[in-house]
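Read through the structure below, which is laid out as C-alpha cells, and then see the notes.
The complex appears here minus one protein chain, its other protein chains still in place.
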Amino acid sequence: MTDLSRRAALKGAGAGTLLAAAMAAGLLRPSDALADWNKGAFEAKTVSDALKSLKVVSPAETKDIAIKAPDIAENGAVVPIEIQSNIPGTKSIAVLIEKNPFPYAGSFDVSQGAMPFVALRVKIGESSNVRVVVATADGRFYTAVKEVKVTIGGCGG
Amino acid sequence: MRALTASILGATTLALVASAAAQVVDPRSEAVATLKRDFKSQGIAAVDRLDEDGVQAICNRSDDKPPKEIAQRLESDQLQQIKYPADGKYLGDWKTGERIAQDGRGMTWSDKAGAPGGGSCYNCHQIGLQETSFGTIGPSLYQFGKVRGYGTDVQKYVYGKIYNAKAFSLCSQMPRFGHVGALTEQQIRDLVALLLDPSSPVNK
Amino acid sequence: MKRALTLCVAATFAAATAFPQPAAAQSKAGAAKPPPTAVERDAVTAEFEKFREVLEDANPAELFEAKGEELWKARRGPNNASLERCDLGLGPGVVKGAYVHLPRYFADVDKVMDAERRIVHCMTTLQGFKLEELAKRPFSTANATPDPVALVTYVAGQSRGMKIAVPQKHPKERATFEVGREIFFYRAGSYDFSCASCHGEDGKRIRTQQLPNFTKADQAIRAYQGWPGYRLTGGVMHTLQWRLWDCFRQQRFPEPGYVSDSLTALLTYLAVNANGQVYKGPGIKR
Partner (left out) sequence: MADPMRIRARLEGDVADVRVLMAHPMETGQRKDAAGNVVPLHFIQTITAHLNGKPVFQAEVSQAISRNPVFGFKVKGAKAGDKLTITWIDNKGDKRTDEMTLAAG
C-alpha cells in the first residue's frame, strides 16, 4: 500500500516545509511533491493493475473485514461506506470501486495510533463491487467485497 | 366541442360561485391572479399554461370528482379528439418503447422546442422488472398484455389511454401525451408495444 | 386537506370501470407472475432511510451554515452594514428560533414573508443590495453558492430542535394560507399537474423517491426538513425557493418569480401544515 517507511522519513526530516517551499518556487509540481501519493495505483484502469501498483500480493478472502455500505445507493454521487477491520495488526485499509474508470479510491493508514476503522463517502458510477484490501504489519493482505447497486432517482426531467 | 366545454364550465362555475358568494374574498381567484402576476414565460413554457382548459377547470372546481353526467360528456368530447393511426396499426417497437418509458424529459422550460421528449412512464409505474427504480403513483403495468390480452381492442385502448387519459377518466392524474403533443404517433405505438408485444419483457 | 390526488409524470390506469376487460384476461390471469409486493418496495425505502441517517450524521450543509453565519455578521453591500439589525420576526437581530415562526406577517412591509424573502428584504434595505441583481442568479451551481442560500441555511440551523409554530393570527397570514392551498391544488399546464399530483396522497414514490403528502403534518414537516438542504446530486446547497422553482419546472408550468407572493403563499400552506412538528435543522437530499 502506501510506502510507510518513506513517508515517515519525509515527515521526520520536516521535509513537508521544504517541499512546500520547493513547490512555491515552481521547482516541483504538487504531484511530485506528494511522493507518497501512489500515482500508478490511482491511474490504473483495472483492479488487478491497481493492486499491482499497491504491491498487494495474493490477498486472502476474509470475513474479518466488515463493510457497511448500502445494498442500493440512493445516489451514486455520495455513497457512504464504513469499514471495520477485525484483523490483528491491521496497518492500512485500501478501497477500490471495481467498476469505476479508475478503481482505486484511496488508502487509509491506521498504523500510528488509529483504530482499524474508516468512514468515507465515494462516487460510484454504476452498480459495482466495493473491494477492501487490508494490509497487516507483518506484510499479509486480506480482502472482502460488498456489492452496491446504483439506481436512477428522481423524475429525470 | 369547445362550445360544449365552455357551456358546461360556465354553468358549473356559476353554481360554485353562487355557493361561495358569502365569502368576502374568493381564494381561488386570488390564487390564479397571484400566479399570473408572479410567473413569467421561460423557454417553451409560456404563461398561457396557467390558463385552465375545460377539463382542468372542471377537475379544479370539483376536487377531481366531477358530477357523473358532466364527466361523461367531457370524456366523450376528449375521446372524439383522439387521433388514432390512420393505418390502424397500434403496435410499434417495444425496445424503443422501453427507452421512451425511461425518458423523463419534455415540455419543461429547460427542454428545447421540437426536441423529442419521453413518456416518463417509470416515474409513476412499475413496467419491466429489470428496472427497479419505478414510481408507485400509477398501478403496476408489469404483465399488462399477459393479463389483459394482446388483441386489437386492447391495443387501441392503450393507444387511446396514452394519447388522452382524460377520455377514459376525466380527472386522471395521467398527462394527455398525444393531446398536448408531448409524444408522437410513433412514440405512442412504441409504448403500446412495450406493454402489449408478447416478446416485450413486460409480458415475460 | 379535503382533496386527495396523485402523480409526477405519468399515469393512473386507475378508474376500474374504464377498462374493457377482454374475455382472455381472466383465463390468462392465473399464469401471470405477481408484481413485487408492497413489502419488497418498502425494503428499498427502508434501505434509503437507514443510510440517510448515516448521511445526516455528518451533513455538508454545516459548511454552508458556517458560511452563512460569517455573511450575517460581516459588513457588506453598498451600505457597508451587517445583517445584525435584520428583524426576522422576533425583533431586530434575533436569529435564534426565528426560522420556525416563518413565514409570518411583517408590519413594515404589510406583507407575509418567508425566510428567504425576509433575508433578501434585509439585504436590500439594510445592506443596499439590489433585488434585481440577487434575482439574476438566485440558485446554487457547482461553482457558486449565492449569499441568500448560505444565509437561509444559517438562519434555519439556528432553529434546530425547535417546534414549527407558524402564526395564523393576522388576517393576511390566514389569507396567504388560503391562497397557498389553492395554488397547491391548482391543475394546469401541459401535463395537467398540480403540486397535489405528487404530494397529495400517502405512501407514493416517483422512481425511488418517496413523495410526502403535504396535506398532513407529519409529512409536511419533511419538506421543511429537506430544504434548505444539501443536495447529493451536484453537491450543492439548495433552499425551498429552489425546490419550488424546480417543482414548477417539472410541473411543466412557466417560471415562478424569485421570492414572489405565490411562493410565500405555498410555503405558508406547507409550514402551517407542519405546525407542531420538531425541526431538525438543514437537511440532506438526493
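Every chain is named by a letter (A, B and C) in the order it is written, and numbering of its residues begins at 1.
We take it that contacts are C-beta pairs under 8 Å (C-beta built on N, C-alpha and C of every residue); 3 or more make two chains touch, one makes a residue touch a chain.
Just so you know, these numbers come straight off a predicted model, no measurement behind them.
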Chains shown that the absent chain touches, full complex: A, C
For chain C, the residues touching the chain missing from this view: 57-60, 62-63, 66-67, 141-143, 230, 232, 234-235
Residues in chain A touching the chain absent from view: 2, 7, 11, 20, 23, 30-31, 33-34, 36-38, 42, 77-80, 82, 97, 100, 102, 104-110, 112-115, 117-123
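Following the convention adopted for this analysis, only the chains that are shown with their structure count from here on.
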Most widely separated chain from chain A, with each centre as the mean of CA atoms: B
Identity of the most central chain, Cα criterion: C
Rounded Å distance between chain B and chain C, as computed from the means of their C-alpha atoms: 26
Length of the line joining the C-alpha centres of chain A and chain C, rounded to whole Å: 37
Multi-chain contact sites of chain B, meaning residues that touch two or more partners: 104, 108, 120, 122-123, 132-133
Chain C, residues touching no fewer than two other chains: 8-9, 44, 206-208, 249-250
Residue ranges of chain B touching chain C (in the complex, touch as defined): 25, 27-28, 30-32, 34-35, 37-42, 45-47, 49-52, 55-56, 59-60, 63-64, 104, 107-110, 119-126, 129, 132-143, 146-151, 153-154, 157, 161-162, 165-166, 168-169, 172-176, 180, 182
Sites on chain A touched by chain B in the complex: 72, 149, 151-153, 155-157
Interfacial residue positions of chain C with respect to chain B in the complex: 2-3, 5-15, 18-25, 28-29, 31-33, 35-36, 41, 44, 175, 178-183, 185-193, 197-198, 203-208, 211, 248-250, 252-257, 260-263, 265
